[in-house]
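Structure in structure tokens, see below.
As you look at this complex, bear in mind that one protein chain is not there, while each of the others sits in place.
Note that the chains take the letters A and B in the order they are written out, and that residue 1 is the start of every chain.
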Amino acid sequence: MLGYIVKRLGSLLATLLVASIIIFVVIEIVPGDPASFMLGLNAQADTVVALRTELGLDVSKPQRYISWVSGMLQGDFGQSYTYRSPVADMIGDRLWISLPLALYALGLSTLIAFPAGIWAASKRGRATDSIVMGFTQLGVAIPNFWFALILVLFFSIKLAWFSAGGFAGWEQGFFAAMKSLTLPAIALALPQAAILTRVMRSSLLDVMGEDYMRTARAKGLTERQALVHHALRNALIPVLTIIGLQFSFLIAGAIIIENVFFLPGLGRLVFQGIAQRDLIVVESVVMLLVFAVVLVTFLVDIAYAWVDPRLRQGRRR
Amino acid sequence: MSGKSDSMLSLDEVSLSIHGTPILHKVSFQLAQGGTLGVIGESGSGKSMTALSIMQLLPRGSVLTGSIRFAGQELTGLGESDLCKLRGSDIGMVFQEPMTALNPVKSIGSQVSESVRLHRDVGRREADIVAMKTLARAGLPNEQFPLSRFPHELSGGQRQRVVIAIAIACKPKLLIADEPTTALDVTTQKGILDLLKQLQHEEGLGLMLITHDLAVISSMADDIVVINKGRIVEQGHMASVFNSPEKDYTRQLFAASALTQVRRDNSAHLVKPDTKPLLVVKNLVCEYSTGSRKLFAAPRYFRAIDDASFTIHEGESMGLVGESGCGKSTLARALLGLMPLHSGSIELGGESVSSMQQVSRAARKLMQIVFQDPYGSFNPRHKVERLVGEPLHVLDEKLGAAERSRRVAQVLTSVGMCSEDRDKYIHEFSGGQRQRIAIARSLIIKPGIIILDEAVSALDVCVRAQVLELLDELAKEQGLAYLFISHDLGVVQRVTDKVMVMRNGKVLEHGLTATVFAAPVHDYTKALIAASPVLTL
Partner (left out) sequence: MKWQTIVPGAILVSIVIVAALGSFLWTPYDVADLDIRNKMQTSSALHWLGTDHLGRDIFSMLMVGARTSIAVALVAVGIGMGVGVPLGLLAAARPYSWSDELIMRGNDLVFAFPALLIAILITAVFGRGSANAIIAIGIFNIPVFARLTRGAALSVWTREFILAARVAGKGAFRISYEHVLPNITNLLIVQSTIQFSLGILAEAGLAYVGLGAQPPIPSWGRMLAESQTLISLAPHLALYPGLAIVFTVLGLNLLGDGLRDWLDPRMRRER
């Protein structure tokens, strides 16, 4: 088991390393001179020079890369050019919005998808199954930001149960904050729940056709007992994969959703950074988001080994 | 046969249809207390469905009529919860595929004790103790096989023992075994069959043994039921059905199993002095790397073929026997240049070659191969003409389309198919027909040697006999030599002139078939021959 974890950790670090290099190259090198890029075409020569020194652009590229990475490892994400404040602080504030939102959405979607998928699989071929499948087809086709708009139209404007946007702030208390995250989380969770339901259902159906289910029934287990004690755990394995993969879509979705609800999260930060040509901010936030995705993949891999003992010895499948 | 009143299990006019398709028709037979009933039939005969009907574990859309009585109780019409009480505790079942019969994410101990906890009102600890005892009785001692083992850590035979342990944990009265050893090696098979016999003896278990292998039944069963296309053809005591079968189908089945049609005369075979050696293999070694255990250690190597040497002459049929993993298929691939050679040489038609590339070019003009799986050995997307004509790629001269078509037609007729078949797709043919087409494919470039890699192992007994007859005729007509690879000693004994026994990559024994089988020298050969079920009474 340890060997497996070490291998996966190595893979994680390697991916992060290469990703950071790519981000660095794209942001700092491709546009030519970052300083003039940031200041735009009409900048005066001396401003550009001043900025170059400030950004430390006079040292070589590999050196800049190393100081960037080592800075990040120590928690120093540089200074935002536009706001003149440490990027780390800005990220810190925003993180406490984006992260809970993502987790909230993940929790909601799993809470809906698991029972729905199991139910549909157990009633395969019958009306319930078709209805659930119909809903998931619809759920997958609905863009989450459009669903968000519809939710706002209904629940904020027509019914006034929720505010149409903005974040209450954690100082107002846990529930107030979560309330302002509820509509966004639901909007995010919908397509995820639809996908997960389908995966859960098809994974269960695959498992139910396996030979060991026949052995279980021959032992005297009822269909339900066999499903719960034997099928579920095996069915979880592909579902875990999908959750891991979907996480990156979740992050992408969260960025967009924040736009709909005017939530001051990481997504807004990135867009503002682009609009203001503040490369340092963009660089750091993108790196952070990639890190989140890779971390989740790693955790999913670990969860695999916990669920499936065949992987613990690190054998080649 | 015992009368209905004292039989433990009796089926009376049981008919089954699934989604309207009739599967079983008025099947009736009995099994006495503590007796062994053998059910024999070919694939698709309905024998497995009979077993599932008893357990009432039929797929959706099944309609079952007739009566199934077990220990005085009528099973048809019984509610699901009552059936669940019977399954696993009064009736146990063992299935065919041990590799997939166990839940891979649960330990073997939990799977056995689950059976106990389901039917007996005991706590976890007690159930575990019973599980340990049962596993030990099934031949898996606790020191080597603790309850915490997982299925993937066990071999096929060991997994089957776990399945048997699960089935007998609650001391059932009846054990139904559906092809329990078909997927296992000969020696492993003997172990499992011995275990079943022993359990029967000790517990007074009734055993219903379903198989297509007549030799297995002849060694295990008191009574026999012959089933074909969902109907019982014949039934009775083993001895009487065997010695005087009444129905044609039964006769046909027995004859095919005994391979009485095969006319190869291997008793008088001697290598005539002027017969050319076609293939001479000297000290062949093939290895492949299995990756490194530790991060920085050198990769380990596995010797798939360890110093093999043999010769095949023109017109000779050489058998190659061994259990799975012994290297026989690897040898076939090495001969065809599909595996790199580590050391040693292969002489083909006089030319000596020692690297994989050289081997492949020389080999393919001289040797062709017929594979085991009649379903997997053809690309489902190509027509038969293209499939059979594929080896023509090997020839130096490029042939036009008309010529190719002509040759394909010719070779198809020589294996008993029609020339029109070349325009069809492979899925339109049965298993036996596909193997004929596979043989046609191997003949098209007029090779000297055909390698038959378990080519008849996946076929039904009657079809197998026909294909072996065909091979016999072709050998006589065209002077073909064969390398006949098989795990089935009975077939090899009938069909080959010489034989080699392989184990762990080494050729342990070789010589004339008649000699080796009559007086084996090596212990392993002796064990193999002893373990093979023989068709006698």
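Here, a residue touches a chain if its C-beta (ideal position, glycine included) is under 8 Å from a C-beta of that chain, and two chains touch if they have at least 3 such contacts.
In this text the structure is predicted, and so the values were computed from the model without any measurement.
Among A:Ile112, A:Val132 or A:Val152, only A:Val152 touches the chain that is left out of the view.
The residue touching the chain not shown here, chosen from B:Pro391, B:Gly505, B:Pro520 or B:Pro533, is B:Pro391. Across the entire complex, the residue among B:Ser244, B:Ser343, B:Asn379 or B:Thr413 in touch with the chain not shown is B:Asn379. Checked against the hidden chain, the listed residues A:Ala19, A:Met178 or A:Leu232 yield one contact partner: A:Ala19.
Residues of subunit A in contact with the chain left out of this view: 11, 14-15, 18-19, 22-23, 26-27, 30-31, 137-138, 140-143, 145-146, 149-150, 152-153, 157, 245, 248-249, 251-253, 255-256, 259-260, 270-271, 273-274, 279, 282, 286, 289-290, 293-294, 297.
Looking at subunit B, the residues touching the absent chain are 333, 336, 338, 360-361, 364, 368-369, 371-373, 375-381, 387, 390-394, 425-427, 441.
Assume only the chains that are shown with their structure count from here on.
Inter-chain spacing, taken between the CA centroids of subunit A and subunit B, is 50 Å. Across the complex, subunit B is touched by residues 210-212, 214-222, 229-230, 233-234, 307-310, 316 of subunit A.
Residue ranges on subunit B touching subunit A, taken from their complex, read 55, 57, 80-81, 84-89, 92-93, 95, 97, 100-106, 114-115, 118-119, 150, 152, 163, 166-167, 291.
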